[in-house]
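For reference, the structure is listed below as structure tokens.
The complex is shown incomplete by one protein chain, all other protein chains being positioned as in the whole.
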Amino acid sequence: MSHHKIDIKDLDYMYPDGKKAVNGFSINITHGESVALVGANGAGKSTLLSLMVGILMPQKGEIIIGDTHLSKETLPLLRQKIGMTFQNADDQLFMNSVYEDVAFGPRNYKLNEEEVDARVIGALKKVDALHLKDRPPYKLSGGEKRAVSIATALSLDPDILLMDEPTAALDPKSRRRLIGILKEFAHTKIIATHDLDMALDVCDRTIVMNQGTVVADGRTKDIMVNDELLEKCSLERPLILQGQNN
Amino acid sequence: MSNITGALYKIRYLDEFSRKKTLMHRLSPTIKLIVTLIYILLVVSFGKYQLGGVIAMSAYPLIMLSLAEMPAKELIKRVVVAMPFVMGVGIFNPVFDRDIMTYFLGIGISGGWISFLTLIVKGVLTVSSAIILVGTTGIENIAHSMRILKMPKIFVVLILLTYRYISVLMEEAASIWTAYKLRAPGQKGIRHDVWGPLLGQLLLRTYDRGIRVYDAMILRGFDGDFRMGTAFVTGIGSYLFLLIALAGFLIIRLSVITMILDLLI
Partner (left out) sequence: MHMADALLSPAVGGAMWAAASGGAAYSANKLKTDLDDRKIPLMGVMGAFVFASQMINFTIPATGSSGHIGGGMLLAILLGGHAGFLTMASVLLIQALFFADGGLLALGANIFNLGFFTCYVAYPLIYKKIISNKYTRGRLIAASVISVVVALQLGAFSVVLQTFFSGKTELPFTSFLLLMQPIHLAIGLVEGLITAAVVSFVWNARPEIITHANERKPLKNIDIRKVIVGVLIATVVVGGFLSWFASENPDGLEWAIFNTTGTEELEGSNPVNEFFARIQEKTAFLPDYGFKETSEGAGNSGTSFSGVTGGIITMVLALGVGKLISVFKRIKS
């Protein structure tokens, strides 16, 4: 099942205002890996995720997912394989009930209503949110919104999950629940986050980004105790590791 | 601020109410929509002095309220807000139309007062029936019905999207308003030199949000064609409702009860 691998080579992206957000970025991620993408604000994490799903198109370099080069032509195909959740769940939940929202993707791929229903129920079950099925989005808590937005991605049965700050603005209990859910997924995952405790919990591997490029790439356990590196990238040790020596 | 939260409450109350499961809620949205439109047309079709007729037409919302288990208080709250314009324009009727038309308990009543009252009752009834429609049907079902009635799809989609983000944007507007008030105590509104920045910032954020929403859509396979779920199944009960409602309207509109009354007297 090596076709879920992600290869990014020498990627550049500059915004129209001249800001170079991604600068010579290269990584290699294999099937089933769970990778944390960390770095200060403005390090280029969100831009990188947007590039990986073709919301933005790189000026230079290439992205290969499985054996497919990402390009305008292959986008529809690749987007089926990649599920992504946004920083702000409200941007992603644009329908007036949870069910309709989760059903949006499957319906676009022209599945029949029975299959759509099965997908919706299945996806909601995976994130423990089946009971929210008929709720309007404004009646969801932050944690529930997050769970549902993950379900909207899962309903397309993706191989790869990209998440932008999934634990931001969650209360401790919702955060804990979300971590539990994430740990159960067998998908290849890339999680952009400032929540280093969560990264430690969920991801074996961590990539540290600074000014659009990779400054460190290794086992989460090792990176999270490298104080010099963390300090340089405006990061801090996870709470759980604070006060410990290497 | 209270303005915004009040509006939010109003919209959410109806939205939540529309998710109830009473007999009325389970009827076909399309049929409810059609019945409501016919009802409104019939109410306004009464002449300006036909006070009795419009009073009789109140039968429909009154019965619907009970069937839908909707608290009259919630209805009245909304109706009251809608009345000022109608009253403002209607109040000239008694001024200009002073011919005594009838006597009640020996007091002469002018045509103007009768047409004024007729206007008010009409206002209350048309507004009530529309609110009862939303309260028993919900925006999603109304949108589906609009599709069935061949309204342009893009318009229907637009309504759903607008509706979805009203909640989100009203909350944003409320927090901007609060933030402003905290630093500008005692002001009734936004000062003119911050008109542009304040609303403009919100607008820019909204613009970017629109783009992110689009991104979220294409990531899930959106290709410009908005696909909605299957239509509502119209059961025998809905047809029965249509029949009874129309029969009731006709009986009232053709003043059958008044005729009987006249024949008896």
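Note that the chains take the letters A and B in the order they are written out, and that residue 1 is the start of every chain.
FYI, a contact is a pair of C-beta atoms (placed from the backbone, for glycine too) under 8 Å apart; a residue touches a chain by one contact, two chains touch by 3 or more.
What you see is a predicted model; the values in this text were computed from it and never measured.
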Chains on display which the left-out chain touches in the complete complex: B
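Here is the rule we use: only the chains that are shown with their structure count from here on.
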Interchain centroid distance [CA atoms averaged], subunit A/subunit B, Å: 42
Residues of subunit B that touch subunit A when the two form their complex: 12, 15-16, 19, 139-140, 160-161, 163-165, 167-168, 209, 212-213, 215-223, 227-230
Interfacial residue positions of subunit A with respect to subunit B in the complex: 50, 53, 55, 76, 79-80, 82-84, 86, 88, 90-92, 94-97, 100, 103-105, 107-110, 113, 116, 134, 136-139, 152-153, 156
